[in-house]
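Up next, chain A:
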Amino acid sequence: MTIPSETTAPLLQISALTKRFGGFTALDNVSVDIRPGERFGLIGPNGSGKTTLINCISGAFRTEVGTVTFRGEDITQMPAHVRTRRGIARSFQIPRPFRSMTVLENLMVALDFAVATDPLVSVAHRRETAMSILTGMGLAAKADASATTLSQVELRKMELARAMATRPKLLISDEAMAGLSSSEVDEVLDLLMSLAGHDITVIMIEHIMQAVMRFSERVMCLDAGRIIAIGKPSEVMANQRVQEAYLGT
Partner candidate 1 sequence: MKRRTLLGASIALAVAGLTSGAVAQQPPIKIGMSMPQTGGLAGGGKASLLGIEIWRDDVNARGGLLGRKVELVVYDDKSSASETPAIYSKLLDVDKVDILFAPYGTVPTAPIMPLVKQRGLLLMGNFSFQVNSKVGHDMWFNNAPWGPADSWAASFLDIGQKAGGKTVALLSADQEFAQNLVVTARDVAKRLNMPVVFDQAYPPNTVEFSSIIRALKAAKPDIVYVSSYPPDSAGILRAVNEIGIGDNVKVFGGGMVGLQFGAVMENMGSLLNGVVNYNTWLPEKSMYNEGTKEFFDTYTKRAIEAKVDPLGYYLAPFGYANGQMIEQAIKAVGSLDQKALAKYLRENTHKTIVGPIAFAADGEWKQSATLQAQFRGIVDKNMEQFRQPGKQVILFPANLKSGDLVAPFEAARK
Partner candidate 2 sequence: MNRNGILFWIGAALFLLIIALMTHFVRNEYPFFAGYVILQFIVLAVAWSILGGHAGYVNFGTSAFFGMGVYTAVFLFKVAGAPLAVQIAAAAAVGALMGFALGLITLRMQGIFFSIATIAATIVIETSITNWRYVGGAAGIQLQRPPVTPPFDGYVQMLFFVQALLVVLAVAISRYIQSSWIGRGLQALRDDELAAECTGVPTLRLKVLACVISGALMCAAGAPAAMYLQYADPSSAFNLNYSVSVLAMSLIGGTAHWLGPVVGAILLGSTQQLLTVTISSEVNVLVLGVMLVLFVVGAPEGLIGLLKKIRKEGK
């Protein structure tokens, strides 16, 4: 099922996407359009294919069936790093920092590679950029700390910061709030809110419902690799099958 696309041309267009691992079908004919600037929530029980879907968007997986189109360009066969340069950035369910680097260096990687490296842009200038991003995330103090010394919430923030450093058009946050205290959840949520909007589209995967409710303009629920509901948060929540999927009845 496809959503009747809105007036503006979609930023991300997924059509008839199917992903199999051996016999097991992780994504089954998934199609969805995401508008520029949209705040999009992705929910579903464990193993429903959420992470698989964003792996297919970010290029961690290649897909055999279906296409992924980003800003009018078919990126289905592109390797991940090219997609990143095209403007797709993500965080990971379990944070994946560059452990041997400082927080600042983590961002420098993004600035060195993702942003079309312009020799004229001096190292010093890149550092500034990185610092300003960190400041925006409230991580400035930790800039020279080793990534391994960060707390859970700081790791989450750093990953978002690193993602932002790639100057993304589309930011995918994969359970960035998992295992955080409620106050921390709000912190991160506000962060995502502030990022979204000004020409950055955000896809948020989340288990914490009220977070999704608060954040999303539109919510999609996956179950067993299929879209079982999509639309306004309230509608989706009300949906019979969604509740079944969650309550496992």
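What we mean here is this: a residue touches a chain if its C-beta (ideal position, glycine included) is under 8 Å from a C-beta of that chain, and two chains touch if they have at least 3 such contacts; residues count from 1.
A word on the picks: all candidates are chains of the complex that A comes from, given by their letters.
No experiment lies behind these values; they were computed from the predicted model shown.
Trainee: Determine, using the touch definition above, which of 1 or 2 touches chain A in the complex.
Mentor: The single touching candidate among 1 or 2 is 2.
Trainee: What residues on chain A touch candidate 2, complex-wise?
Mentor: 58-60, 79-82, 84-85, 89-90, 92, 96-101, 105, 108-110, 112-115, 117, 162-163, 166
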